[in-house]
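Worksheet: the structure to be examined is printed underneath.
Note that this complex is displayed minus one protein chain, with the remaining chains in position.
Right after this comes chain A.
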Amino acid sequence: MSRIAGVFAGLKTQGRAALIPFVEAYDPNRETSLALLRGMAENGADIIEIGMPFTDPMADGPTIQAAGRRGLLAGASLHGVLGLVEEFRRTNNHTPLVLMGYLNPILSYGVEKFCADAARLGVDGLIVVDLPTEEADLLLPDAGKNGLDVIRLVAPTTSDARLPLVLEGSSGFVYYVSITGITGTRTASAADLARDIPRIRAATSLPIAVGFGVRTPEQAAVVAQHADAAIVASALIETLQRENVDAVLRDVKALSAGVRGARQKAA
């Protein structure tokens, strides 16, 4: 069983959803990212998503765009991101790590070599934003060969008829982009989720994570009542910008409490 599947299986027995915080690699430098990864794992993160900076992040809002720029200025590269993973794994062998980014740097690295290196150094899953199912044959064989989960995005615009196609070849979990828009902007309501999540459940047995616009412990709790994981990115990046690493970890702890309390409250 992959690390990701293991985490969700464990949480199922506990009857709670997962918290997946996000770290943009090298924002604003490598040490900060490493401190965040380690600290998040100790403060309630069940899985951690690491953003691989790219010059042209088309699906991201202003917050993650700016974080990516800071990362690139600090010298981020895919080699650097994998190095970060390698160092994190020296002290943590249980928290799943998912890399999220865009295709071009991976093509430049070489898909085959990237998948092999990522898996060897401790990456568990990949989210490639601009690789829709129609183009996924570029990545799936190498990811599969190396045991990497390929996590697919599902959007409100994805029709029921299209869902099986989108989910073909996906593993780990499904990333539900809960709004039509870019990261860190609007927030889906409880009613939206109550309508949308069952639609996806009907098409897959994979856990469903909700991202884009989840900012507060209350919102994370709402997500946790409907889905299997809440992904929080922009709000944490803003906290880091405004305050510091400790403040981000404080927020992660609060978000984690929100997720943990959700189902008891609902019951």
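Points worth noting:
As a convention for this text, a contact is a pair of C-beta atoms (placed from the backbone, for glycine too) under 8 Å apart; a residue touches a chain by one contact, two chains touch by 3 or more; residues count from 1.
The rule is simple: contacts and distances are computed from a predicted model.
Between the names "Acyl carrier protein", "Peptide ABC transporter permease", "CoA-transferase" or "Tryptophan synthase beta chain", the one given in UniProt for the chain missing from this structure view is "Tryptophan synthase beta chain".
The residue touching the chain not shown here, chosen from A:V129, A:A224, A:L240 or A:A262, is A:V129. Considering A:L121, A:A155, A:A203 or A:A257, the position touching the chain not shown turns out to be A:A155 (whole complex). One chain of the complex is left out; on chain A, the residues touching it are 54-59, 61-62, 65, 69, 72, 77-79, 102-109, 129-135, 152-159, 162, 166, 177, 180-182, 185.
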